[in-house]
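The complex appears here without one of its protein chains, the remainder shown in place.
Chain IDs A and B follow the sequence of writing; residue 1 opens each chain.
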Amino acid sequence: MHISDGVLSPQVWVSGYVVTAALTAYVLTRKTDIAELPKVSIVTAALFVASLIRIPLGPTSVHLILNGLAGITLGLSAFPAVLVALILQALLFQHGGISTIGINAVILGLPALAAYGLFAAGTRIGIRGRYAIFGGLAGGTAIALGVLFFSLCLLTTGEHLEDVIPFVVVAHLPVIAIETIVLGALAQFVARVSPQALRGFRPR
Amino acid sequence: MREKAISIANLSYTYPDGTPGLQGICVDILRGESVGVIGPNGAGKTTLLLHLNGIFVSKNGNVEILGKKIGKESIKGIRRDVGLIFQDPDDQLFMPTVFDDVAFGPINMGLPREEVIRRATQALRWVGMDGYEKRLPHHLSVGEKKRIAIAAVLSLNPEILVIDEPTSNLDPRAKWGFIELLRGLTMTRIIASHDLEMVQALCERVIILDKGQIVADGPTERILVDVELLQAHGLAPDNQAGQSHKQH
Partner (left out) sequence: MEYPQIDRYAGLASPIHRWDPRAKLVAILGLIFSVVLITDLKMAMVGLAVAILLVLVSRIPFRFVLGHLAGVSFFILPLSVIILFSYHQGDEIARFAFLTVTSGGLEHASLIAVRAFAAVILIFPMISTVRFDVTMKALERLRVPVRLVRMIMFTYRYIFVLIEEVQRMLRALTSRGFTGGMNIRTLITTGKLIGMLFVRTLERAERVYRAMLSRGYEGNLQTLVEFKMRKTDLLKAAVLIAIAVALNVL
């Protein structure tokens, strides 16, 4: 779900930069204690590395996207974390593009924040298996919302990309399922072995 | 009599989750002493070391470094005086290059640029790593990383060196090279480990820690020959195989 350079109209990618700059500045200067910055970064590195793990899918394999995990584990800091991961993916592995860093951060980062809200609210409900359920929901929702934003970009960019949307949606259906299962298992596991890890690490 | 470098009185510490870390620690360490803190895994060695430059500050008990009680005003000076070297060098080498890492402490002290460069260069020379300034931490061997970690602390000119498990993950050659390096440093040293060979080679005094308490404290030549004492605290293999199962 990393849009490369050369596809989108300037209106879309410039707006992406504007939104990303505003949100990042807000989170990093208002919501992050400078002392927390190294910790947020090291968790970002873990997200980056986890997204290098390949999951077999039919004849090929896919990388995990894990923007939902960013939300669950980092709260608001998930947005700058997604941005940093995208910058590094573009520069180190040429996934995505340079002009599209901003819009890609919006496509993946806003759903990460939604996943955070969903997980935080859901796990307050005292039902059994709530971590698995809401971890999975957060993971799947983060991808689904990402696909939605991605499609909206293609739709509004005016480069005759509307016909691509059905392909994008279909290609991501298995990814939604995969991330739902992976994050459900993950959240349940972490809640069992280190319950404070799911609460303890969110900047105010 | 020599001055006290470290004075700990009645120190107890409990982790936020309720795990007891330390209980009623009382110990004085003199200037220039080289002290080994030994004990099995989970004995509280790391927890104790983290109190020595104010990373952990316990309300129970008192820790004085070079005559100053650890507190808000003294903390900056104490962190300069006590160089703490962590077990895993990857936790300590967090900057992009070797030079950036060794310069990190001096820069935080607010030293001028030339002095930062002078200290970093000198510290790297001390540990035999000059010429490594531009190298990247992830391209170094564990032994090299450990040396750089020492340099990163020596660049602060500490009076006291506190080292956690210096020889863990080192092969024999790297280990003995590293022991030679530590022997060449003359400041007060506190070394936590369960590597008795190294403690024997480097320390004149040994403290045994178990379950957060000091269970023995004395000259190395007396403690390290007391096989029963060592066995009782999981620091030497039991005579009869099979017995160890029953004890735990």
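List of remarks:
Assume a residue touches a chain if its C-beta (ideal position, glycine included) is under 8 Å from a C-beta of that chain, and two chains touch if they have at least 3 such contacts.
Bear in mind the structure is a predicted one, so any value in this text is a computation, not a measurement.
The missing chain, though absent from the display, is touched by one residue of A:19, A:87 or A:169; that residue is A:87. Listed by residue number, the positions of chain B touching the unshown chain are 50, 53, 55, 76, 79-80, 82-84, 86, 88, 90-92, 94-97, 99-100, 103-105, 107-109, 113, 116-117, 136-138, 152-153, 156. Although one chain is hidden here, its contacts on chain A can still be listed: residues 2-7, 10, 13, 24-25, 28-29, 32, 34-35, 37-46, 48-50, 52-53, 55-58, 64, 66, 69, 73, 80-81, 83-85, 87-88, 90-99, 159-161, 163-164, 167, 178, 181-187, 189-190, 193-194, 197, 200-201.
Keep in mind that, in the parts below, only the chains that are shown with their structure count from here on.
Averaged C-alpha coordinates give centres for chain A and chain B that are 40 Å from one another.
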